[in-house]
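After the structure tokens below, expect a handful of questions from me.
== chain A ==
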Amino acid sequence: MVDFIEIFVERVVHFIENVVQPHFNYWSYVVLMMIGLWGLIAKRNLIKKLIGLSIFQTAIILFYVSLGVKADATIPVFDYEAEKSKSAAVVLPAEPSEMGGKSDGKYKKIDPDHYANPLPHVLMLTAIVVGVATLGVALAVAQSIFKDFGTLEEHEILEKIKTGDYVKHD
Partner candidate 1 sequence: MDSVNVIQSNLPIWACLASLLAIPGIALFRKEILLRELVTFVAGILKFYFVLQIFFLVKDGSVVETKLFDGIAGINAPIVFRVDSLGILFALVASSLWILTSLYAIGYMRGLKEHAQTRFFSFFALSLSMTLGVAFAGNLLTLYLFYELLSLSTYPLVTHNQDKEARSGGRTYLVHLLSTSIGFGLPAIIYTYIKCGGDLSFAGDAILAGQDMGFLTGAVLLMAFAFGFSKAGLMPFHSWLPGAMVAPTPVSALLHAVAVVKVGVFCVIRVVVDVFGVDLLGEINANLVLCWVAAFTIVTSSLIAMSQDNLKRRLAFSTIGQLSYIVLGVALLTPYAVQGSMMHIAMHAFGKITLFFCAGAIYVATGKKYISQLNGLGHKMPILFGAFTIGAMSVTGLPPTGGLLSKMYLILGAADAQQIALLVIYLVSSILNGVYFFPIIWRAFFKPLPEDAPETKGAPLACVLPLSITAAASIALFFFPGILHNLANLMMPGG
Partner candidate 2 sequence: MAMKWLALVAVVFTGALLIYGVSDFPDWGSADSPANGGIEGAGRSVSQTFIQETKPLTHVPNMVTAVLADYRGYDTMFETVVVFAAGMAIFAVLRVLKTVDGQHSRVIRDRSVDGDHQRIIVGTTCKILIPVIQMFALYVVAHGHHSPGGGFQGGVILGASFILLGLSDGMETAMERLSEGKFVAMAAIGVLIYAGIGLLSQFVGRDFLDYGALQPLLGTPDEGWARSHAMLGVEVGVTFTVTAIMFAIYVNLASKGELKGGL
């Protein structure tokens, strides 16, 4: 019985080591996303649905940002000290004031692995803003529904639509 548990533990550790650990972020974003999706569909209150929706979108943002991560790379902002100290002999793009020089078009001396990948960050800036905009409009619509139906529970709203007792404008 004992070695059975050991094998099981050893198997689980192996699984975590080789399968989960290298893709840790990607597994966590899937879990987060599923929580959001569950909230979106199962919850009956409109606001809770919106919370589920924003968790759903945040998970995607987590996925995109973890795309661009490079081991021991700094944020994608060019820092002069690191470039200067790393290879003094190398011709560096100088300070802004003495900039004048053209780049020679070949692969530059800047080591790309030193900086994180900027593109996912740009994309996620847009996705965040889109998420905020959608959330804003959804909240406005939810408020308009509350004005007319007096409730935010979806099943009550459907009830009221069937019976037809909601504020009917002209």
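The candidates were selected such that all candidates are chains of the complex that A comes from, given by their letters.
Assume a contact is a pair of C-beta atoms (placed from the backbone, for glycine too) under 8 Å apart; a residue touches a chain by one contact, two chains touch by 3 or more; residues count from 1.
Since the structure is predicted, the reported quantities are computational estimates derived from the model, not experimental observations.
Picking from 1 or 2, the partner of chain A by touch in this complex is candidate 2. Chain contact summary for the complex, chain A toward candidate 2: residues 22-27, 30-31, 33-34, 37-38, 40-42, 44, 66-71, 73, 75-79, 93, 96, 99-100, 102-103, 107-108, 110, 112-113, 115, 117-122, 125-126, 129-130, 132-134, 136-137, 139-141, 143-144, 147.
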